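A single protein chain has been omitted; all remaining protein chains appear in their positions.
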Amino acid sequence: MDRPFAITLDVGTSRANHTGSWRIERPVYVDRLPPCNDACPAGENIQGWLYHAESGDYEAAWRTLVQENPLPAVMGRVCFHPCETACNRVQVDEAVGINAVERFLGDTAIERGWSLPAPGPDTGHTVLVVGAGPAGLSAAYHLRRLGHAVRLVDSSPRLGGMLRYGIPAYRLPRTVLDAEIDRIVALGVQVATEHPVLDIEAEQRAWGADAVFLAVGAQLGKRVHIPAGDSTKVVDAVSFLHQVADDDPPLLGRRVVVYGGGDTAMDAARTARRLGATDAVIVYRRNRDKMPAHPEEVEQALGEGVTVRWLSTVERFEGGRLVLERMRLTPDGLPEPTGEYDELDADALVLALGQDTDLSLLEGAGAVTVSNGVVEVGHQMMTTQPGIFAGGDVAPSERTATVAVGHGKHAARGIDAYLRAETPARPERHALASFDRLNTWYYADAPRTRRPELELVRRQTNFEEVVRGLTEDNALFEARRCLSCGNCFECDNCFGVCPDNAVIKLGPGERYAFNYDFCKGCGICARECPCGAIEMVPERI
Amino acid sequence: MLRQIEGSHAIAESVARCRPEVVCAYPISPQTHIIEAIGVMVKEGTLAPCEFINVESEFAAMSVSIGASAAGARAYTATASQGLLFMIEAVYNAAGLGLPIVMTLANRAIGAPINIWNDHSDAMAVRDSGWIQLFAETNQEAADLHVQAFRLAEELSVPVMVCMDGFILTHAVEGVDLLDQEQVDRFLPPYEPRQVLDPEDPVSIGAMVGPEAFEEVRYLAHLRQLDALDRIPEIAAEFSEMFGRDSGGLVRPYRLEDAETVIVAMGSVLGTIKDAVDERRDAGERLGVLGITSFRPFPLEAVRQALAGRERVVVVEKAFSLGMGGVLATDVAMAIGTTTLHTVVAGLGGRPITRTALLDMLERARTGRLATLSFLDLDEGVIARERARMATVRRSGPFAENVLRDLGRPREDQA
Partner (left out) sequence: MSETRVHFYQVGSFAVGNRLLSADERTVQSDRRRTNSIDSGHRACQGCGEALGARYALDAAMRVTSGQLVAVNATGCLEVFSTPFPETSWQIPWLHSLFGNAPAVATGVAAALRVKGRDQVRVVGQAGDGGTVDIGFGTLSGMFERNDDVLFVCYDNEGYMNTGVQRSAATPPTARTATTDAVGPEPGNAFGQGKDVPRIAMAHGIPYVATATVADLHDLERKVERAMSFHGARYLHVFVPCPLGWGAASSETIHVARLAKETGIFPVYEAEYGEVTGVTKIRRQAPVTEYLRLQRRYAHLFGHPGRPDVVARLQAMADANIARYGLLATEEDE
């Protein structure tokens, strides 16, 4: 049509005006490290796998998860989830139930028979892994993925280490443990059980291994001297739990006292209850606030009828009677004796006072430095002797299964670099996605889902799993509570709030790009990004 | 068919046969009868399809017309006086946007003091707006001009205002021969807008234009007015050929052949002037009349030709520019150059322009006693007294009120 001059204008003409020249700051998309990922000892990309779980793509979620950790069903039960402690959502309502979703994914994988990624191309190298606990299993898995042959040896008849012999079945059903171990072994791990290693170097030579990962754990229960009469029964908790796991529980009687305040003490007391003890009493020298056991464990133990004698130490044990000394806390929180005593009837005393490592196998390996009962390791978990790596409870750590899994992964990567004679590149670590970078307005209010628990009466009589899994609906709900801190989750906010239509939506999974021809640098996109994945940076002049 | 009909109704029927699609109404005397009559036709369904919209102001009336026209509808409205001034921003806008709206202006004075009677002050107030302004001498011509106006407006994408004297024409019942529907349809094709708001072909209409192009936009609008100078007589000729009646055109000469003195005027007063001229012609005076039909665009060339070589030109006009003088006369002056030009301001606010007064004025012209600018039938006494009062009282107040008081007071000097 013949348009009147100047007064009438054609569509699309404003695009000739590149308003990007007004800009003094430009928005850029960033990925920041979510606090959950930051806190995970196993180095899981939690935000990454929750992203897939949110859309109900559990297989993709699980596949992302097992990039780092081959034992999600196990860790979804036994991990004390520092991720949830770090979770930014704590400051909105409650932490995302990461652990529960992890377990859901792990269980779903077992149920549907998903297999781990195939091993990498054969490198011709062989690595000896000593100890088939979480660290050893993790290392074996990651080494296989890197293409190395793995010899996995363990002194026990079955694989799993402390997962099997330390953690009671009511917390970790053996079918679950077996399924995840079998999946690792199926990657072509050569296994030798009931194979104690007495000399690490000899063992290495025997297998023709190019490197060793030492992960024998801390299997020795610490003992203290307690005057005890001949007829008394005193056992250490590690041995006690090991025997129970072997289906050969010792007879402890009806009144069992557990001495100690850690998770092993809780496990021992709760196991004793299940074995028929009417009284399972924990004696602990400090108060509940100072107790090292995880609060959930304590809560569950108390719920099952376990009682605690706070601020008490065991003085002596004689004739079915324990003598306890009352303690009080100094202003520094340390226990000190009061000189006052109580008595407590007991058939058996279980000592849960910590564990030591048995490092006698290192005697031939002179260059490995041991201090304070643990092996010194450096970057990538290598000991002071090149080619020998160590991890899990034998290395300095918090001694949790999750830390062990992380050690196994790091050691595998370290071993791989060592075998390739490369200096391992440290992956770039993104800046933390702290809470103050979030715009929490956009997240719907959603308190967390509780995992259902087994009825109390059933818990006291059998080893059925206490904490149940989430239903799919609940797992989905829980996954969707993730704030996706510091990582774009394609909420379209930037695309929608730009007054200049200067955000290009690239499509599902592709995120967005800025059209700097038109972006004026107002900063609304960054301000309104829920997860803090946009930063304003000064414009280059 | 010739019928005795009130001017307003003649216009209403004539407009209705132009098939307007959107008609806005806001009452103001003396335009009301036109709009009322159209309203009846729409309501009873004899004019359809047509949206008849009772708006809340003249500003809205013109604004609704703008929207309707831009969306492709044939739009019509009517107003007068204060109403025109109230819509003046939109009047300019309609022209600026090139929207072919047709509006009847029932000419009326502008207050204060408020006055409902006829003069041309309202039309003069919008002479620079970009509208074509056609002045009707009779109701017959007014009726015919509306038909021509739609044709002209739509051909050129310029709005057209048909000016007819309020009351004198609008309320006069006289014989008018209205075109029937078939005739109008033959003369006036359906509206094909130059541009239209259409989702299938979106454009932005009404851009902000800065110094880089504004002058060109204005000049193009001016050229469009010059185009009208060609089209107005052509359309009038076509009309005449089709219906055998002279209506419209640029100017309307009367007894000009040998005229030494020519009276120039617009609108219904031309009839009275012609009577006066006839009377003096009978007495041997060589007088003629030039009626201006197209005030905007102003037919400079036609006026120049009509007035060339005359001894004297007297412009009788129903408006003037305060502090300056005649408005029409200024335009005429520009056309004629050096010929002696007199401006006679007459009929303001509906004051009758009598034949007696006109004859008196012509006598003064003949005898060289007509001032360059004079006011017909002006009460010099009132003026003198108020001026005197103003000279003595510094804050003399609104003189319109004073004049009224003065006129109402019994006075010895007039008794």
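We call the chains A and B, going by the order they appear; numbering starts again at 1 in every chain.
The rule we apply is simple: contacts are C-beta pairs under 8 Å (C-beta built on N, C-alpha and C of every residue); 3 or more make two chains touch, one makes a residue touch a chain.
Quick caveat, the model's predicted, so the values are computed rather than measured.
**Q** For the chain that was dropped from the view, give me its touching partners among the shown chains.
**A** A, B
**Q** May I ask which residue of A:H410, A:R459 or A:R481 touches the chain that does not appear here?
**A** A:R481
**Q** Among B:A16, B:M41, B:A68 or B:I132, which one is in touch with the chain left out?
**A** If we include the chain that is not displayed, B:A68 is the one touching it.
**Q** So one chain is hidden, and I want to know which residue out of A:G12, A:P157, A:G339 or A:P427 touches that hidden chain in the complete assembly.
**A** In the full complex, the listed residue that touches the missing chain is A:G12.
**Q** Considering the whole complex rather than only what is displayed, give the residues of chain B touching the chain that is not shown.
**A** Considering the whole complex, chain B reaches the absent chain at 21-22, 24, 49-51, 53-57, 59-60, 63-73, 75, 89-90, 93, 97, 197-199, 201-210, 212-213.
**Q** Considering the whole complex, not just the chains shown, which residues of chain A touch the missing one?
**A** Residues 6, 9-19, 22, 54-55, 441-444, 446, 452, 468, 471, 473-474, 477, 480-482, 489-493, 495-502, 505, 507-508, 515, 517-518, 520-524, 526-528, 530, 536 of chain A touch the chain that is not shown.
The rule is simple: only the chains that are shown with their structure count from here on.
**Q** Cα centroid separation between chain A and chain B, in whole Å?
**A** The computed centroid separation for chain A versus chain B comes out at 92 Å.
**Q** Write out the stretch or stretches of chain B touching chain A in their complex.
**A** Within the complex, chain B contacts chain A at residues 96-98, 157, 194-195, 201-207, 209, 213-214, 216-217, 220.
**Q** What does chain A use to touch chain B in their complex?
**A** Checking each residue of chain A against chain B gives 1-11.
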